[in-house]
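Excluded from the complex is one protein chain; the other protein chains are retained at their positions.
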Amino acid sequence: MRTRESTLWTWHLIAGVLILVLLGIHMFIMHLGDFFGTVEGDALAFSSVMERSRDAAFAVMYVLLLGAALYHGLYGLRTIIFELNIPEGAERVITVLFVLAGVALFLMGAYGTIAVYGARVGV
Amino acid sequence: MIEPAGPKQGEKTDEIVKNVKFKVLRFDRDTTPSPRVDSFEVPVKKGTTVLDALHYIKENLDASLSWRFSCRMGVCGSCGMFINGFPRLACNTQVLELKADVIDLKPLPNFDTIKDLVPDLAVLFEKHRSVRPFTLRKDMAEVDKPSGEFFQSTEEMERYLQFTYCIKCGLCMAACPTVATDAKYLGPQSLTQAHRYNVDTRDEGRTERKDVALGPHGAFRCHFAGACSEACPKGVDPAFAIQLMKRDAFKGSLGLLRKRKASEVAPKLTSGKRMEGVPDAPERTV
Partner (left out) sequence: MQDSGFRKNRLGLMGWLSGGRYGVERYAYTLHRLTGLAILVYFLLHVFVSSSRALGEGTWNTVMGYLDSPVFKVGEFLIYLAFAYHALNGIRLVATELGFFLGTPRQPVFPYSNSVKRQRPVLVVVMVVAAVIVILGGVDFLRAFPGE
């Protein structure tokens, strides 16, 4: 008992919950590190960034977060656009465009994460 | 304990409490193609509704003023309009309860205006029809020529009873922010009726409704702004129906929606004796 739209929306919710967890962790590291002792020193220093990037758990987390956030954000933007009375044919075009953009951005961001994880950049 | 708005025992009811200024948006495609606001002073008594005030204006001040009304008691859904920034039924709105000396009357937003305060509700009915708001069963022959009643328990009925009270007044559509921009969005009225039939155990039409009700301009373009439930004059709570429908859609997407058996025709009594003096039932007319 499903339609394409109901499947897309279900994933929107799931992605939202995933982001809540993963982005929450990200916030703890980036902005609440001093409070909760999660990070030593400046979280934005290259050495600190690299330390996390080398960690497999962080790499997986960031890739997941990237995918979930891209899906959630682009589906949300698609929803807003669909509610603005666009012509009939444009709906299909927008969906395809967003899928392409999402995949492209995901590949770019995932490459950035995984390349650093695997390589000896900055060592 | 709600105090009734009308006069108390022995209270004089004919006294004019105050004069209220009504600012009405006028439009007529032939005589007033550019909308203008007309002001009218109306004497208001205790218990005067906006509908009464409109009658006063038409009878005494401007006979060209147009609006829809019928039952004057909040059951037909004809007199929906935008009163002081909120969609209401004119017959259900006591002027004194608005607690204002100036009352702004506009035609219902999100519908085309035919003339003055008359909205074009044709789109509402089209969207309503598109969700197939009637009992759909595999054996439609039983629905068209019933052999008996469908069995349904009180609990099963209470799952959808609230949503049957819709009077198709369109106030919810005027309140909804998505209807404000999206012309194809089904809107709270029709989505509530889709849900009303989906959970009615006599109906088996969930699959037939899903492409419309759960399509790109269906339930998922609702974002729970809740204005529809606020505006509804009959307590239908359309926002509730839509969220319940989304819950079912979520479960359906994950394959967790249990297919329920449609209610059966209640079995005819095979035993028992007619009591003394009880006459036969009249002949069937259907």
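Per-chain numbering from 1; labels A and B assigned in written order.
The rule is simple: contacts are C-beta pairs under 8 Å (C-beta built on N, C-alpha and C of every residue); 3 or more make two chains touch, one makes a residue touch a chain.
If you're wondering where the values come from, they're calculated on a predicted model, not measured in any experiment.
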Quick check: which displayed chains does the absent chain contact? A, B
Among the options B:76, B:143, B:225 or B:265, the absent chain makes contact with B:225
Among listed residues B:61, B:143, B:180 or B:265, the absent chain is touched only by B:180
Looking at B:22, B:40, B:67 or B:111, which makes contact with the chain not pictured? B:111
Logged for subunit A, residues touching the omitted partner chain are 13, 16-17, 19-20, 23-24, 27, 31-32, 34-35, 44, 46, 49-50, 53, 66, 69, 73-74, 76-77, 80, 105, 108-109, 111-113, 115-116, 119, 121-122
So that we can see where the missing chain sits, which residues of subunit B does it touch? 2, 27, 29-30, 35, 82, 84-87, 107-114, 119-120, 158-163, 165, 174-175, 177, 179-181, 183, 223-227, 229-232, 234-237, 239-240, 243-244, 246-247, 250
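In this section, only the chains that are shown with their structure count from here on.
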If you average the Cα atoms of subunit A and of subunit B to get two centres, how far apart are those centres in Å? 42
Touching residues on subunit A, where the partner in the complex is subunit B: 1-3, 5-10, 13, 79, 82-85, 91
Okay, in this complex, where on subunit B does subunit A touch? 178, 181-185, 206-207, 210-211, 214-218, 220-221, 246, 248-250, 252-254, 257, 259
